[in-house]
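Excluded from the complex is one protein chain; the other protein chains are retained at their positions.
Let's turn to chain A:
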Amino acid sequence: MTVAKTLYDKIWDAHVVHEDKDGTCLLYIDRHLVHEVTSPQAFEGLRMTGRTVRAPEKTIAVPDHNVPTTPDRENGIENPESRIQVDALDRNAREFGVNYYPVNDIRQGIVHIVGPEQGWTLPGMTVVCGDSHTATHGAFGALAHGIGTSEVEHVLATQTLIQQKSKNMKVEITGSLRPGVTAKDITLSVIGVTGTAGGTGYVIEYCGQAIRELSMEGRMTVCNMAIEGGARAGLIAPDEKTFEYVKGRPHAPKGAQWDAALAWWKTLKSDDDAHWDKVITLRGEDIAPVVTWGTSPEDVLPITANVPAAEDFAGGKVDAVRRALDYMGLKPGQKLTDIEIDTVFIGSCTNGRIEDLRAAAAILKGKKIKPGLRAMVVPGSGLVRAQAEDEGLAQIFIDAGFEWRLAGCSMCLAMNPDQLSPGERCAATSNRNFEGRQGRGGRTHLMSPGMAAAAAITGRLTDVREVMTESA
């Protein structure tokens, strides 16, 4: 009799190159994604030690964090430090012969959007990148996680990582989501329950009817934020939607290889009697459109709620909440829907895909943003941007008063010129509301694209369901 396994167990077992007596494993890496911020020191390390990239054909490089998203970027990057970093990636990618999408290639974009879009990310793979949001690729049933620069160098040199196995956590979302509720609300609500350290030491598999009913884009949104819950990775078992999404992509298998791959991919699911170290269950019907009010992704509440007080919490969180409310300029008891915003940012590896832009455009169609507001849409890739233009979404955003930008990470982490000023308050579809994340002193509220669009219209945090009712 074989031991029942989780999906994580199965992918792990298929990639163990060597196991030491103490359980330390050498794990084979199928895909290594590289961007300009966390890789220069790794390539330099290779040069200094005379090492090479072991599998350049499995390595994919794209600049995303630093790139300007204004139309004039083809003229070059103004900020000298950003330019040096992007130039370094260009030089390294060409010298070491890895797959590469330069800044002005239409396929350029956020690394976690480009990987799936080009068919580099496939079910059952191990995928790493020097970026914590590598968890995104788990949506395909790939074991995907972020690594530091020393590990980037290790993967470049050896195509492996030294790993200890994590524990298995199941997060089940039963039933169906209500109207106006999205993948972003699922993933934020889960973090609201587990806390940002609740997933530490685990790989999460998301399952249940509400997860099955999500599109691939939605599943990527859910897995993207597994890291914000502290988990090493998030996974969703591949199904027909996954195969449909992957089929025909430039680097997906074709012909007989497709058939062989599909046969294996169909076995990639947790056995019914697999062991789970931790199980969390949420009812899809209970999940509301949510926003964050504080400076940690766990500071999440339904949009209908009020700002909490420090005294509502226990332990070290009391001081953290006091600090967060001060930083965010909020008062306990204040209605979340009374919080006025200055800026709206739609984009990022969390919500920069075509479906996200469709959701926001559906709310904005025929409407204008509140006068005086700054609002921008930054598509996740050049191809997402082109598709949104073909579908008429770009014109809806432009007519509403949004800036229509080129692809990149942009204001999610504000390494390029897209930044908040001190005290500026932003409705953002990104993934982190940390102090200073979007610019020193900037105040970030995380939410879904539809919620961000609704906030753009009213100029305050808004329940998307109210705007939807008006449109209907």
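In the analysis below, a contact is a pair of C-beta atoms (placed from the backbone, for glycine too) under 8 Å apart; a residue touches a chain by one contact, two chains touch by 3 or more; residues count from 1.
Heads up, the rule we're going with is that contacts and distances are computed from a predicted model.
Here one chain is missing from view; checked against "Cytochrome bc1 complex cytochrome b subunit", "Polar amino acid transport system ATP-binding protein", "Sugar ABC transporter permease" or "3-isopropylmalate dehydratase small subunit", UniProt names that protein "3-isopropylmalate dehydratase small subunit".
Interface note for the absent chain: among A:64, A:117, A:131 or A:205, the touching residue is A:131. Contact with the undisplayed chain is limited, among A:230, A:289 or A:379, to A:230. The hidden chain makes contact, of the residues A:78, A:95, A:244 or A:319, with A:319.
For the options A:147, A:216, A:325 or A:339, the residue in contact with the chain missing from this view is A:147. In the full complex, chain A contacts the hidden chain through residues 14, 17-18, 20, 22, 24, 26, 28, 30, 37-38, 40-41, 44, 49, 51, 54, 58, 65-66, 79, 81-82, 84-85, 88, 122, 124-125, 130-132, 145-151, 153-154, 157-160, 162, 164, 196-197, 200-201, 227, 230-232, 253, 257-258, 260-261, 264, 296, 298, 315-317, 319-320, 323, 413-415, 422, 432, 434-437, 440.
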